[in-house]
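Every protein chain but one is kept in place in this view of the complex.
The block that comes next holds subunit A.
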Amino acid sequence: MVGGLKRKHSDLEEEEEDEKWDWGPAGLRSYQQALLRISLDKVQRSLGPRAPSLRRHVLIHNTLQQLQAALCLAPAPALPPEPLFLGEEDFSLSATIGSILRELETSMDETEPPQNPVAPPGPQNEVLPQPDPVFLEALSSRYLGDSGLDDFFLDIDTSAVEKEPAPAPPEPHNLFCAPGSWEWNELDHIMEIILGS
């Protein structure tokens, strides 16, 4: 694995001339985190009214996995790392990546029954309860304009009839939204309604 890091070092040095990065361990981590941020931002931005390009998603996803591996393997720097884009330092990346692809599947697939995805073991080895596809559907509705809660209720109706019984609602921090964000508040509100009924 050290050999792997070495290779990355030499390659990034090539890019140093143009990108002007500082190549100490903190600089390298910084670069990787920047790439991570860019990648996650791309995923968020690409979920628009048009079906996203699956090729682009898969390529970004694979890059994210490489970054995740690199960030986990790199020794912890002396300084605390910059907070990640999502605002959670021990945030599980595998949950993010998994949920991105699952959301993609939900929005793009036909009437295929949703698989019960097995979460890949995250670096912290958490066992992650799966986000209900309904929640992800509701989240993606943000990109289609302000559909409010009406569309969400339609989704709930459908899920009750067609989809397999949903697992227990996940804890909010396993979804790819930061506490205090729009999605967080919306999700909170939605969960209250479901759990309250």
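Keep this in mind: contacts are C-beta pairs under 8 Å (C-beta built on N, C-alpha and C of every residue); 3 or more make two chains touch, one makes a residue touch a chain; residues count from 1.
Keep in mind that, in the parts below, contacts and distances are computed from a predicted model.
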*Per UniProt record, name of the chain withheld from view ["Auxin-responsive protein", "F-actin-capping protein subunit alpha", "Putative cullin protein, neddylation" or "Serine/threonine-protein phosphatase 2A 55 kDa regulatory subunit B"]*: "Serine/threonine-protein phosphatase 2A 55 kDa regulatory subunit B"
*What residue numbers in subunit A mark contact with the hidden partner chain?*
7-8, 10-12, 14-15, 17-19, 35, 38, 42, 49-51, 53-56, 58-59, 61-63, 66-67, 70, 98, 101-102, 104-105, 107-110, 115, 117-118, 120, 141, 144
